[in-house]
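Missing here is one protein chain; the remaining ones are kept as they sit in the complex.
Moving on to chain A:
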Amino acid sequence: MRDLQPSLNQTQRVRLQSALRQLHSLPSSSSSLLYSVAVAVAVAVADPIHVNHEDNILKGHGTLDCDGEVVATLCGVVERVNKLVYVHALQARYKPEVGDIIVGRVIEIAPKRWRLEINFSQVAVLMLSSMNLPDGIQRRRTAVDELNMRSIFEENDVICAEVRGFQHDGSLHLQARSQKYGKLERGQLLTVPAYLVKRRKKHFHHLEQYGVDLIIGCNGFIWVGEHVEAGENVGMLVEDQKKTSIAEEESGSFTPLETRKHICRIANAVRLLSALGFTLTVEAIVDTAEASLASNIEINDMLGAKLFVQTVEREVQRRASMVRKKG
């Protein structure tokens, strides 16, 4: 549990301790249920790993051959696949793969490309040719297009894109050709540890009952915002967008209050789940938001003690029912 440490009273502390103890005893993921014969071995740095030295064991990531013994160099769980032994780190940095949906922030505009910060060790690159032009025509990018890059994306803009591939030096190449990718406005960006986001089939979620768009980036950047139809703002250049936004502000028409309440509730649910260290899935986030509505907890109280303990207890029940279904 990071950052969030709500002040718990005595009963809440007791409930939390018992719920955490139950969570530790229950198996956490379905995969470990399948391989329930092999118990997950947790190792810390410099712990020895038991291997049968006669087999030609391949020493994978996170291991080191030290005086004939195989020793772990990471804190994590030992995984064995045929002859390969490696340590799977539990709290690792974001590890990108081709096809990942990413939410990033533009930090620099360079010749014919934008550089984005994506919570990775290196900066990701979005080439001008990997981006649809405002007028939508497929054509060769000219020097005028290059000069007008700032009219498409500016510095500090939040962008949704997909990983296209890796360069030879390990940095990422992104592409944003489809209608669903592009600039994200009217919402807030949240940062969570990247290992809490697992790869799924869908990362774009339109929560209809709330009218909220939820984009769970694989790099740990989560966007919660007002729902925007795909392709609505694609044709608009930045200056036109700025003019409409200033007109909107003066007339006082911001995001409607109801939608804003839902956005804040979902955002607080994400903050709570990331503070507890639970995997972020749409179901978990929506469940937490609905539970807070059902318990009549105010939006700003969502990060308080009551919902904190309630969420842990609900997770215990969920995992217990999963174990019962499988077993």
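Structural remarks
Throughout what follows, a residue touches a chain if its C-beta (ideal position, glycine included) is under 8 Å from a C-beta of that chain, and two chains touch if they have at least 3 such contacts; residues count from 1.
Criterion: contacts and distances are computed from a predicted model.
Hidden from the displayed complex is a chain whose UniProt protein name, among "Ribosomal RNA-processing protein 42", "D-isomer specific 2-hydroxyacid dehydrogenase", "Pyridoxal phosphate-dependent transferase" or "Dynein regulatory complex subunit 3", is "Ribosomal RNA-processing protein 42". For the chain left out of this panel, the touching residue among A:109, A:264 or A:282 is A:264. Touch with the chain omitted from the figure is made, among A:49, A:131, A:184 or A:197, by A:184. Only one residue in the set A:67, A:97 or A:298 touches the chain that does not appear here, and it is A:298. Even with one chain removed from view, chain A keeps its contact list with that chain: residues 3, 5-7, 105, 117, 154-158, 183-189, 225, 241-242, 245, 249, 252, 254-255, 257, 260-261, 264-265, 267-268, 271, 298-304.
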